[in-house]
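Every protein chain except one is present and positioned as in the full complex.
Our next item is chain A:
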Amino acid sequence: MAPAATDTQWSVDYDTLRRENLFKNPPTDQTAYPSLAESIRPHVDSFNALFEDSKILEAGLKDIGIKSFLDGDDETPEQKRARQAEGLRPSKRNRLNVRVREIFLDKPTLPATNKFTTKNRNIYPSECRERHATYRGKLRARLEYQINNGDWMESVRELGQVPIMLRTNRCYLENATPEELVRRKEESEELGGYFIVNGNEKLIRMLIVGKRNFPMSIIRGSFVKRGQTYTKFGVQIRSVRPDQTSQTNVLHYLSDGNVTFRFSWRKNEFLIPVAMILKALVETNDREIFEGIVGGASSKGMQNTFITDRVELLLRTYRAYQKHSRFDCRSHLGKSFRPVLGVPADMPDEEVGTEFLRKIVLPHLGNYNVTETQDYDKFKMILFMIRKLYALVAGDCAPDNPDAVSNQEILLGGFLYGMILKERIEEWLRSFGPITRDYCIRNRAKFTDESFERDFLSRIVKRSNENIGHALEYFLSTGNLVSPTGLDLQQTSGYTVIAEKINFYRFISHFRMIHRGSFFAQLKTTTVRKLLPESWGFLCPVHTPDGSPCGLLNHLAHKCLISTSDLDVSHLPRTLVQLGVRSESSVAVEDSVVVQLDGRIIGFCSPKQAHRIADTLRHWKVDGTNNIPSQLEIGYVPNSSGGQYPGIYMFSQAARMYRPVKYLALDKVDYVGPFEQPFMEIACLQSDLVPGMSTHIEFTPTNILSIVANMTPFSDYNQSPRNMYQCQMSKQTMGTPGTSIAYRTDNKLYRLQTGQTPIVRPPLYNAYGLDNFPNGMNAVVAIISYTGYDMDDAMIINKSAHERGFGHGTIYKTKVHSLAEKDSRRGKSKREITKLFGFAPGDSIKADVRNVLDEDGLPHIGSKVKEGDKIAAWYNVRYDAASDSYVNVDDITHFVKYKDAEAGYIDSIRLMGAETGNEPLQAISVKYRIPRKPIIGDKFSSRHGQKGVCSQLWPAVDMPFSESGIQPDLIINPHAFPSRMTIAQMIESMAGKAGALHGHPQDSTPFQFSEEDTAADYFGHQLRKAGYNYHGNEPLYSGITGREFAADIYMGLVYYQRLRHMVNDKFQVRTTGPVNALTGQPVKGRAKGGGIRVGEMERDSLIAHGAAFLLQDRLMNCSDAQHAWICRSCGSFLSTQVAVSGSGSSRSRAAVNPGAAAAAAKAAPNQQRPGASSSSSAVGALGGVAGIVRCRRCARPAGFNDSRAEVWEDGDGLRYVGGDNVTVVAVPGVLRYLDVELAAMGIRMKFWIDN
């Protein structure tokens, strides 16, 4: 009998033995935490969709189609005119067709050049992490080419190596069981969904984009700037091709009633009169267009003169173009857009026009092999858009809000990856053009030449940039999108982030994160950041950071799903027709409303019918009858006065959000999308049900919260910002990033040594398997103002608790010490190696070095390293071909040093070889372990946004104690509560206490208590049962006097997190240290040992306090104070100079200027004496420069009758007299610098020196 499948049901229980067993024997069938795996599905599935069933890349190749190139030269207009004058046909040019037929992406394997590994040539993700390499597979494409109408020839080209997402269908771990994952050195619950690029875990974050295939009415002031007569009204549709790339089409309303069609192509914008598009799409006439917009002659729409006037004008103004037939219009479009579409020169204009319509106009309705029906669909859609635009202008419908999730969908990482891949391939094919032309010109060749066919692969394709893999690796490592088309996206950078594994909450949040786009971050208006009711159940209202990304960086609610493939809805149009949808329509929405499926107009029906159809479809959908897929979104927008434009809009495609709710009629699960939700009646609680109106009910109200927000206990009792803070802080907690820490090489990894499972937690805690990643400790917390050391959010830790390991943590830092130059990371041949690890063979090594380093020149594992210690030895080598070895020439050993200020231990050393397996040691990866026990100044927080800093480690003997002898681990101040209103922390305290006393976990799911059934009562009773005070407080005795406190103290168990902000990473203090070379002032930056600036405002406050000495110390003495010579007479720094002691005796001079000599003694260290002769230095030792400084400006050249005692000499030997009224002053160095700068501008500064 096969063993029972791994149980995946979890409750609030501790399940200690079950979890222990899971750790000891990782399941060999399935993960025990399916909901955790479910949470990252959108990432993995979107990547899988590229190659799997949905074959998104295949669709992309079809959209690229065939690229054609012609030989010979293009005709210049003059040549063309001359030729046409002669009546000749254009000369026949040969055509080269190229296309990519297929794309293959292999799993990561060793290169063929590696001949050493025979058994298992797979490269697993853990190896890439350990080697700081990229997890990537070979990308190949089947390139087909054809000359004229000859046979297609093919070649499979290698396009470099592209990064591969973990646990996708191109990864070895796709279906790996926990047991296998552990064997592959992964976490037993490894989720995948990210890439490994240069050893970093990178993920493409989800981005919000406009809802696909839905014409949105928009009022935007900036539309007016498009040109004259443009108004703020527009209808915009983001049309998505089968390959998930999109093309936005906009209809603009002009003030005269006209409509233009706008699109952007290769980052340029173009405007076309809409009538031309309409007439180009199908063979039509003005009447058909008129009736298509307004409705039949007998319909109610005819009476709407607002519309009829405008449509008439629309058609009348178009007459000016004189293009009526489909052929004319297509030719005209083709002629206009030929230069930008990149089509071969010999393609007729009409075909270019067809190509234009295929690629740009509503490509979601027909992207390749466009049929007449599809063109007619596009035609109908544009008519509908015009109708909606006129309704918007007339005020009959409201604009759609592009900031609401109902009009948004999600750009998934895998799809973006596919879009870039597709675009790169298209660019690669395009690049053949110039290379071919160049080849033909160089060799005077024609495509029909035999040599051309021979040379095509070797001389043309080879010359193109085939390394598409590099482009994708660049994208993932930088997040920058380099794209000639812009991919219809609003930003060029910030697409990828590092999936930091600070703790597991942080890690999992990255995959549930949705960004609005960095474009909106710069927006001054805050409307985009608003929390809208439409987000209910899709985006978590709590889990968003505060500060600049607030409201732009959201997280998915934990039950929110994202579709990654299109549903099969091919039969749906027939079903709809059977339900009474017909094709006749009218502009009057009270007569007929539209029925759309994925942006395709199925038909129209009356509003009454629409309601019935929507209800019927929903019933069938939930019931599973009539083949309606359960994930279909049936957006029924009812008629209203001036509300959203009515109709039934159904969506079945990928990238939609949807979530489960209960359908009351059938008591079954129904999936609801954001577009339909605002018009549905979904009750939140049983008490919200309105008979006859409510159709759905939430499974549980906690479904609206994200994974992390759900972990805040009793969050409904907190003031809402506190829950937001907690979401932030849980992601900065020093927790447990995982169990495979030994195989991880993150730059910095935090680990809590003494993590515990919280006593108070929701059942979801277990469902998401968070006990595998403990994030904090249960602490006995007393809320009391005890010593004064708990003021202002400080907290006192019991020293004994500290010694028992409370909050002890470790930081792991991994550093790569590489001998190779930074830029050339790999691919070095034997000869190019110039350095090797180890001691130089001939060098004599000191014993102290030998004590620190092993014989291989690497440190001993487990040894302690301090700043400046030697980490590794290396020496220069030259490759000696004769002996096939490396010889050292200079006998010098160099050392790599440990640079961090904090001492650490060598945890492990990895020797990183090359993929080819034939390179000597060029890089080592050293993991340092830095123990961090809690010290004063480290930050802690409860789970309620109540952070505090450890202010004292208080001896246990002096801590207060209760009647049962329990001492608090932690003391916090009662003042932390009144203003912050984190009642949930008090409840948690009680619940934790009761849970600990009874030995059972407490369910902390929010929204389970009410005014009638209070939490305080529930847990109070439990406490009373355990013999404790019902209210959770108890008498406490002073640890110092031993007397009972006058008040009972509220004491209980609260789960505390240790945050990663620790004083050891933050403290910044200096008296002296590095200074700026130019100004002499301290440098800034903690890393450089700089100071903290005492700025203007700090200065102001010091002045106000009268703290003159402090100011003097900060701004002068600890900064750039210096003693400088200045001339009292002319008041200048610049004219003083050192007199060379020439003939006169220094003693006499000292007598002349005794004050100056004394000052000079002080200034000596600051004086530079480049020209001082050695003879005077003996004397100079006393007075620095021997006290001979003179002002050159006040001096005059010495004459014959000047006393020798008064004459001085400058460096050039010129003799002067006078200028001896100089003195030394203490000034800031920048003052002299300012003087010099001003002097350079011809401005003199003069100082009056008193006394």
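General remarks:
Just so it is clear, a contact is a pair of C-beta atoms (placed from the backbone, for glycine too) under 8 Å apart; a residue touches a chain by one contact, two chains touch by 3 or more; residues count from 1.
We take it that contacts and distances are computed from a predicted model.
UniProt records the chain missing from this view under the protein name "Metallothionein-I gene transcription activator", selected from "60s ribosomal protein l7", "Metallothionein-I gene transcription activator", "Putative tRNA (cytidine(32)/guanosine(34)-2'-O)-methyltransferase" or "Elongator complex protein 4". Touching the missing chain, out of A:96, A:921 or A:1062, is residue A:921. Checked against the full complex, the candidates A:237, A:405 or A:912 give a single residue touching the omitted chain, namely A:912.
Contact with the chain that does not appear here is found for just one residue of A:316, A:574, A:860 or A:1244, A:860.
From the options A:43, A:67, A:131 or A:1190, the residue with contact to the unseen chain in the full assembly is A:131. Considering A:316, A:850, A:897 or A:1066, the position touching the chain not shown turns out to be A:850 (whole complex). For chain A, the residues touching the absent chain in the complete assembly are 114, 116-120, 127, 130-131, 836-839, 841-848, 850-852, 854-858, 860-864, 877, 885-886, 908-915, 917-921.
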